[in-house]
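Every protein chain of the complex appears in place save one, which is left out.
For clarity, chains are labelled A, B and C in written order, and residue numbers in each chain start from 1.
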Amino acid sequence: MSNTLGKAIRLTVFGESHGPCIGGVLDGIPAGLKIDTEYIKDELEKRKSISSISTPRREDDEPVFISGIKDGVTEGTPLAFTIANKDVKSGDYEEMSKIARPGHADYSAEMKYGGFQDARGGGHFSGRLTAVIVTAGAIMKKALEDKGIVIASHIDELAGVKDVEFDFDRAEQEACALNKKIFACLSDEAAEAMITKVEEARSDGDSVGGIIETVVLGLEPGIGEPIFSSAESELSAALFSIGGVKGVEFGRGFEIARMRGSEANDAFRMEGGKVVTSTNNNGGINGGISNGMPVVFRTAVKPTPSISKEQETVDFRSMENATLSIKGRHDPAIVHRAVAVVNAVTALTMADLICRRYGYIWFAEGNGEEDE
Amino acid sequence: MSNTLGKAIRLTVFGESHGPCIGGVLDGIPAGLKIDTEYIKDELEKRKSISSISTPRREDDEPVFISGIKDGVTEGTPLAFTIANKDVKSGDYEEMSKIARPGHADYSAEMKYGGFQDARGGGHFSGRLTAVIVTAGAIMKKALEDKGIVIASHIDELAGVKDVEFDFDRAEQEACALNKKIFACLSDEAAEAMITKVEEARSDGDSVGGIIETVVLGLEPGIGEPIFSSAESELSAALFSIGGVKGVEFGRGFEIARMRGSEANDAFRMEGGKVVTSTNNNGGINGGISNGMPVVFRTAVKPTPSISKEQETVDFRSMENATLSIKGRHDPAIVHRAVAVVNAVTALTMADLICRRYGYIWFAEGNGEEDE
Amino acid sequence: MSNTLGKAIRLTVFGESHGPCIGGVLDGIPAGLKIDTEYIKDELEKRKSISSISTPRREDDEPVFISGIKDGVTEGTPLAFTIANKDVKSGDYEEMSKIARPGHADYSAEMKYGGFQDARGGGHFSGRLTAVIVTAGAIMKKALEDKGIVIASHIDELAGVKDVEFDFDRAEQEACALNKKIFACLSDEAAEAMITKVEEARSDGDSVGGIIETVVLGLEPGIGEPIFSSAESELSAALFSIGGVKGVEFGRGFEIARMRGSEANDAFRMEGGKVVTSTNNNGGINGGISNGMPVVFRTAVKPTPSISKEQETVDFRSMENATLSIKGRHDPAIVHRAVAVVNAVTALTMADLICRRYGYIWFAEGNGEEDE
Partner (left out) sequence: MSNTLGKAIRLTVFGESHGPCIGGVLDGIPAGLKIDTEYIKDELEKRKSISSISTPRREDDEPVFISGIKDGVTEGTPLAFTIANKDVKSGDYEEMSKIARPGHADYSAEMKYGGFQDARGGGHFSGRLTAVIVTAGAIMKKALEDKGIVIASHIDELAGVKDVEFDFDRAEQEACALNKKIFACLSDEAAEAMITKVEEARSDGDSVGGIIETVVLGLEPGIGEPIFSSAESELSAALFSIGGVKGVEFGRGFEIARMRGSEANDAFRMEGGKVVTSTNNNGGINGGISNGMPVVFRTAVKPTPSISKEQETVDFRSMENATLSIKGRHDPAIVHRAVAVVNAVTALTMADLICRRYGYIWFAEGNGEEDE
């Protein structure tokens, strides 16, 4: 429902880019989860800018937990937190306040809210709110890891440059390595080539987009609810709530549409007493329910809409044509930053689906030691 | 939630492929909608098989309305209906009942339900349940049409054969024409080529997939809720609830990830006193909210998993390797049939989003005459 | 949401009194529950009329399960069922169709639905729909019993005649005995006196009301969610969905408002290694969460609004004053029939609250043998 994600575990977000703070309330979570502030900080760090290719807006992004935590452990009651907006320069936005920035929510939000919304910096629709999602997601991502479920993503493609493929024979190591990177490429050469492309775009006053690939490892079969709460339905809804996401595909995705059934179907076979599939074209999900193979999906992120190049647009209050050259501080790419956000919504969604089956009590049982 | 789609307008589905019937309950709908049974029948007809390229399973697919309708008009109370399963040949499935059909939900459902689910014909996960979705969707699709909002889809690609592009300069005519076709291609040549490919696949004991493109015309700007109930989140969740869907993209989708911002951003301009965009790479949605341009998205449908070619798999009760050659009656392609389902979930989702803004009373006001 | 009760376990109801059937869909339930049709039949029998004091409308009330059950066991997929309306005499209602029956939903429903609703026999607002609730409730009541949680109610008061008090020292026996009675009084003398009063009312062309007291035994402490999903919030919402209910109180209820804290507070003490309370004025719920004592609440049911005595009213289409003498077939009391409905919504709500904590998997664990 609008600003709330999830059914059993629910994150409600609030705030605007240029208000005093942004924040969230995470409800329905189990009591007794240790809050690993370093882990959260690391995830937030990944969402932040890399100096050379990102917006110079500098925020500490330090969540202040204001309820639901006692002695560093969740109480089970709603966990609320705020993140201050310190480095706000609204002046940059003054002149634009009535000019619809192409590719942004300015005009559509104006139509929805009748001009009452705070348009500065995108207001509630700003990418800034993803810091809230990453904070909450980091808590659940860590809780899942403690139960043996690992989530990781890499920049599969940026500005047309491809990363190497994820090696599922070394899945845990690869995932672990990715989760330590600030620019999440499997190949360092690819990363360098991507960064070069981003810098080129910046010097052209332009921006670039890309594709993120995500894996969920260690998920048992049987997770996901029938039909309208399929794992794919829930994950895609969460992913499309991230600003700039324009495509989501599971397994081979759009490519599978060009295969024949004999190729696309993932043959089952026994391996070490366990059911596995020989290929994973369906991305670990059959009929909306996990089949025990890695869950794999890809998320398309458009180029940052804020560019300094002059653009044609309209002044939506005077209803006249206008031109716009966005000054402010902007990223020539947000793909690398979106990796942390994609991981966060994946963690929140997976935790939610698991809790619908097992209750929040699942996180307490065995305290993650069941895998040893 | 699981078998319920929507928040203001809610469809709950039930039934199994080989049970006595399938059915649905549509709740939260406005009173006073005329139920156009011919319209529903036409939509169901499109979901059905075309003799030469589809399963010979023959169902009347005639929904029997058992509540919520009086004198052919909705009462406002829950509209319930059933559709009988008449042409059931469970014998076909007997031998498979413990053999996981690759690409199907058999194994993952077994893990979820512990063997209590009805596995015959896919049970609750059968494509048969889409007849319920199409019935409910047809009601809302017609109600939206009466208010000037038209939904249409074409088979953009099937077995690698592309249709021509949708012509937005003739959007209403094209949409209208598509809504009359049983095999929804814009180009008759493309349709023929596609059907040839499907027949080839059938004679090989194999199957093919494809991509459906959908447009929503006449939607005013301002529809969609922020962040987690963005129009894209809600639509994608609904689309991924259709069996076999593995990808969803809005506007230029995955392709936009390779554009630069200056190209991807849709410049706004005034046209006839109205704000329009010069391109529509974002598919009519900015920041999750409609911008008044046609909503455009594409849905990737995998090849039908049921093929007669022999496949490697497992017997999930004895936990041994097995081989499987699916007899039964199956479609070498479901893409053309999925068109009606995609239109249906689109209609349900759009009606739901509109009602969250305006209440169900919106459908009553002016009775669709506001456009004259 | 409107016609859906519950969050983890959800019952959706549909139908009108004079339509072809009524029915329900029970979603989110565990797989593997045995459907005890005799148990359901017994509960439905209690909801039915006792010949001498109840409406002569005769319905078999035999639910036909159309999905979600295989070999008498739940599949975990939506369990749907219908109950035919056979003994419909709409003629009785013809003349009333535009006359608002005082105490009924006729006028308020007209205002809501603008005349499109089926008004015959109360339509969707008829007490007839409680047969659906009792059917679904019986399934969950039995499932809870198998896990050691017993729900029972008695007619605490009818037409001013009081039953004796529930004896908590013999709680299980009393509950068990009540669950076998068709007219659920603890005292047979009280029952007789009540029936006499009901017959007096009938011969006066009038009706009487009463109060139902319910106990939930064997519920562990810790069930109920904070604040807005307190056990009391969820139970009261379910109880007030029963037509004719005008009051709900937990523990000593309204009476506790006249006590002093030193009397009202239930002192805790250890008993057999377990925490118990010396009194149970709070009805087994503290802060909205069960404390391990019996949950106790009372539900006030108004006199049946349908009476044959002449009443002043309005014709809500001509908007003129009118008089009305209801013919048809009506109960001079529904309190004794409402007992089964109160038990049903209690079972549905309790099962829902338990599943929110433990997941639906709770019902499967140990298959109810954990109490031996």
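By definition in this document, a residue touches a chain if its C-beta (ideal position, glycine included) is under 8 Å from a C-beta of that chain, and two chains touch if they have at least 3 such contacts.
Only a predicted model underlies this, so the values are computations on that prediction, with no experimental measurement involved.
Undergrad: Looking at A:P63, A:G123 or A:P332, which residue reaches the missing chain?
TA: Answering carefully, the residue with contact to the hidden chain is A:G123.
Undergrad: Just name the one of A:G15, A:P63, A:G261 or A:P332 that touches the chain not displayed here.
TA: Spelled out, the listed residue whose C-beta touches the missing chain is A:G15.
Undergrad: Could I get the residues of chain A that touch the absent chain, sorted low to high?
TA: That gives, for chain A, the contact residues 1-4, 7, 10, 12-16, 19-23, 25, 27-28, 31-32, 66-68, 70, 73-80, 82, 112-114, 116-118, 123-124, 364.
Undergrad: In the full complex, which residues of chain C touch the absent chain?
TA: Per the touch rule, chain C residues meeting the hidden chain are 1-5, 7, 13, 100, 102-109, 111-112, 122, 124-125, 129, 157, 159-160, 201, 204, 206-211, 220-230, 232-234, 236-241, 243, 245-254, 256-262, 264-270, 273, 275, 277-278, 281-283, 285-292, 298, 300-307, 309, 311-314, 316, 319-321, 335, 357.
Undergrad: Mind listing the chain B residues that contact the chain we can't see here?
TA: 7-8, 77, 226, 355-362
Here, only the chains that are shown with their structure count from here on.
Undergrad: Figure out the least number of contact steps between chain A and chain C, where 1 means they touch directly.
TA: 1
Undergrad: Among all other chains, pick the one whose mean CA position is farthest from the mean CA position of chain C.
TA: Max centre-to-centre separation from chain C belongs to A.
Undergrad: If you average the CA atoms of chain A and of chain C, how many Å lie between those two points?
TA: Distance between chain centres, rounded to whole Å: 45 Å.
Undergrad: Counting in whole Å, what is the centre-to-centre distance of chain B and chain C, each centre being its mean C-alpha position?
TA: From the centre of chain B to the centre of chain C is 39 Å.
Undergrad: Can you pull out the residues of chain B that are in contact with at least two other chains?
TA: In chain B, residues 1-4, 7, 13, 112, 124 touch at least two other chains, as defined above.
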